[in-house]
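Contents: one structure, followed by commentary.
With one protein chain withheld, the remaining protein chains of the complex are depicted in position.
Take a look at chain A:
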Amino acid sequence: MTETVTTAGDAPPKFPEPRTCPYDPPPGYVRMSERGPLHRVTLYDGSIGWLVARHAEARRLLADPRLSSDRTRPDFPVTTPRMGRMRTQAPAFIGLDPPRHGTLRRTVLSGFTVRRVRALRPDIERIYREFADRLAVRKPPVDLLPAYAQTAPTQVICLVLGVPYADREFFEEAGVRLALATDTEQSKQAGADLSRYLDGYLRTLEGRRSAWAGPGLLGKVAGQVTAGVLTHEDAVRTAMLVLLGGHEALASMIVLGTLTLLNHPAQLAALRADPAGYPAAVEELLRYLSIGDTIVRVAKSDVDIDGVVIRAGEGVVVPHAVVNRDGEAFPGPDALDVRRPARHHLAFGFGVHQCVGQNLARMEIEIALSTLFTRLPGIRLAVPAEELSLRHPWQVQGVNELPITW
C-alpha cells in the first residue's frame, strides 16, 4: 500500500483552493485527479462534500437528475460568502430544478439560438472594432479589462436584451463598477442599480398588451409577464441573470485568452495567418482556461458512482479546470493546442443547466481576440506575467488587471 490513508480526525482539504498560475487548475485538485474521480473536501460552510476530478464522472453527475441545483433547499451547501449572502433571495433559474427551471429558461432561449447569434455577428464585430479603435489611440500601457474586455461585452448584451441606446452608457459604467471586486460596497451598489433599472423598465413594458412588448429579450420576458407565465420578479431575476451571467466570465476569457496566446507566439502567428482557425482555438481556450471552478450541486438521494456512494444531502463540486485537463478526454491535456478537437469540454457545464449563452460567448471570444490581435499588431504585456494578481478562488477565475502595450 503506497496510498496515503487519511486518519480519523483529519479534515478533508478545503474547497475552493486558489490557483497558483492564471490558467492551470489548483495543484491540490490535480493531485486528486491523479488518484481518482471522487474526493472528500471541506466546503466553505464547514460541511464535507465531494469534489469531482474526472471528465467522464463530471458528465455523468451533471446530467443526473438526482443532483439538485435548487438553492432554496436547506441542505444546499454554501460554497462562497456571496452564496451565503444570497441565501435569503429567491434564485434565478440557474438555482432552480425542473420543471420550473425549464419554464423560466425557455423564456430566453430565443435570444441565443445559433441562427440569432449569427445574425448579430455584424453588429458584434462593429462593437468590438469601435472599442479596439478607441483603445488604439490611447497612450499605453492600458488595462485591457475596463478598456475592452468588461465594456464591449456589456454593449453586446444590451443589444441582446434590447436596452434603449440612451441607457447603454449607464450599463457600461455600472458593469465596470460591478466587476471591480466581488463583495465590495461599490460592486453591491452597482448590482442594485442595475436591478432597479430593470425593475422599472420591465414595468413600463409589462403594461403593453402584446406577447412581444418591446425589442430584445426584455420585451420577450415582459410579454411573458403579461401572458401570466412569469411574475414580474421572475422577469427581473431572469433579466439580471442574462445580464450578469456572461459578464465576468466573458471578460475573464478575453483577458486570459489574450494572455495565453501572447504566451504561445507560434500558435498566435498561425491564427493571424489563418483566422479560419479561430473557432477551434476558442474551444481549446475554453477548455484550457476553464474559468468556472465553483459549480455546485446537492444530492437529493444516494448516488452510487462505481461503488463510491454520494449520500443524500451531500454537496458535490465540479471544478471545470481539472475535469477539462483529464488525459482520458484530452490527450496531452496540459498543452495548449489550438487545433485539437476540444468541443466536448465542460467549460459551459453539462446537463440541463449548461450555459444558455454559450453560442454568443463562442462568437464574442472569437471576435474579441481576432479584432484585438488585428488592430494592435504589436500588442504585448506591459508587466512581467508573474506580477499579475489572480482572482480569488471564490470568483470566476482570471486576473485582476491585464496591462498591455503595443
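Everything that follows uses one rule, which is that a contact is a pair of C-beta atoms (placed from the backbone, for glycine too) under 8 Å apart; a residue touches a chain by one contact, two chains touch by 3 or more; residues count from 1.
In this section, contacts and distances are computed from a predicted model.
S.K.: Can you match the unshown chain of the complex to its UniProt protein name from these: "Beta sliding clamp", "Amino acid ABC transporter ATP-binding protein, PAAT family", "Aspartyl/glutamyl-tRNA(Asn/Gln) amidotransferase subunit B" or "Ferredoxin"?
M.R.: Record says "Ferredoxin".
S.K.: Touching the hidden chain in the complete assembly: which of A:Gln89, A:Ser110, A:Ser301 or A:Thr374 does that?
M.R.: Hidden-chain contact among the options goes to A:Ser110.
S.K.: From the list A:Thr42, A:Ser195, A:Gln358 or A:Asn400, which touches the chain that is not on show?
M.R.: Hidden-chain contact among the options goes to A:Gln358.
S.K.: Using the definition of touch stated at the top, determine which of A:Ile48, A:Ala63, A:Ala192 or A:Val308 touches the missing chain.
M.R.: Only one of A:Ile48, A:Ala63, A:Ala192 or A:Val308 touches the chain omitted from view, namely A:Ala63.
S.K.: Which one touches the absent chain: A:Arg87, A:Arg196, A:His344 or A:Arg380?
M.R.: A:His344
S.K.: What does the interface between chain A and the hidden chain look like in terms of residue numbers?
M.R.: On the side of chain A, residues 62-63, 102, 105-106, 109-110, 112-115, 343-344, 348-352, 354-356, 358-359, 362 touch the unshown chain.
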